[in-house]
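A single protein chain has been omitted; all remaining protein chains appear in their positions.
For chain A:
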């Protein structure tokens, strides 16, 4: 037996595997005849045409299999100028211009958010970037909107409110909608097509000149006051989301498409876990995100890796604009986002299935509401249902929420007389205590309406005063409403106690 195993060992070739052969000796794995140009996944070499077919197919299949976008619907494409969102806009452009059987059937618009003020760019650079942006937007032919991040200072508080929408149609409803749309198109014939393309190029929404200097300064002040890069990036994302949501609601868009790629979503999943947003992973990284109610955020690029996107953009000349971001040239440990990005990419280099594994995991997350909390209060900033459990004060979260009133300095006002009596009942009703003492403290007002992840971020903001006014006023409104609700509830309880007493006697 020992001799047999020795023989076996000798017959196995020793040493490293053969060095890869030159490009001339390899063939595309799909069509078996083209010269391969790119390697996707682990070792699959594709030629140029097969790669293009695969790329486009992935995009169409992602939209097709989820069946969320109804024909004729207005969809807003969130374009940042970067590679993934440029690729997405280009796919939509190509998809709309195909022959009618396979044509994409929605009505797109493009929005670009100018974040130069948050990243500390000079006005000249911003103007130069905007000129390039306009050029690209005009070539798409879609109606476009350019908004500066400074416009968050004029947002209404309604942008933070969940707007209920009737539930999306069933499978049958989708098919019926598609059939009736196709019938309409057929009846209209050539006219219908022309009318649609006319609408697109006729009325681009032009932005109304550069933002006021006061607003730019206010934005710079806000971002300078944030202590860590992690909190800055999260704040930027939050403000950007609110702004895009506002544009979508204003112009009647019911869907927003963002260009998050597979790589970015894998990094985002891990980063969200580190930031304390584990409860909302399904919404943050899933295909559709319905947290706002009437406007649904959709991520059609979530199966494309950054490598595929970069190759496609290079091989097929997709225009994109590179603008410096908050974390440009930042060292690896500057923020949790950077650290996680470096971790995942380095792991991917040695274990090529890392990103796809994380992606498959994110596909399996379900958005089931917690028992008994189906329509609970929503976080002020990220608008996810709050993961608050007031009865469970043993958890770290519960300890944090009941700890809050004790941190406030004693407030010498009319409300203080009611303070001590509420404090006595603190163990059982932390909510009541908060609303009495914290009514006067805007910081506590805002903090108690945030989810755990947003609270951790807000800790890096020493003062809430530079925040845009819509956040503070909505916080105050909700807090007042909660106080009034509490008082009414107490009144009702007292009433029913009287009734039982009279009933008994």
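In the analysis below, a contact is a pair of C-beta atoms (placed from the backbone, for glycine too) under 8 Å apart; a residue touches a chain by one contact, two chains touch by 3 or more; residues count from 1.
Going forward, contacts and distances are computed from a predicted model.
Going by its UniProt record, the hidden chain of the complex is named "Ubiquitin-related modifier 1" among "Ubiquitin-related modifier 1", "Structure-specific endonuclease subunit SLX4", "Histidine-containing phosphotransfer protein" or "Histone deacetylase".
In the complete complex, the residue from A:151, A:260 or A:387 that touches the missing chain is A:260. Considering the full assembly, A:324 is the residue among A:72, A:278 or A:324 that touches the omitted chain. Touch with the chain that is not drawn comes from one residue among A:56, A:315 or A:339, which is A:315.
Among A:348, A:362 or A:385, only A:348 touches the chain left out of the display.
On the side of chain A, touch with the chain left out of the figure occurs at residues 19-20, 22-23, 26, 36-39, 45, 80-85, 259-261, 263-264, 306-307, 309-311, 314-315, 320, 322-325, 328-329, 331-332, 341-342, 345-346, 348-349.
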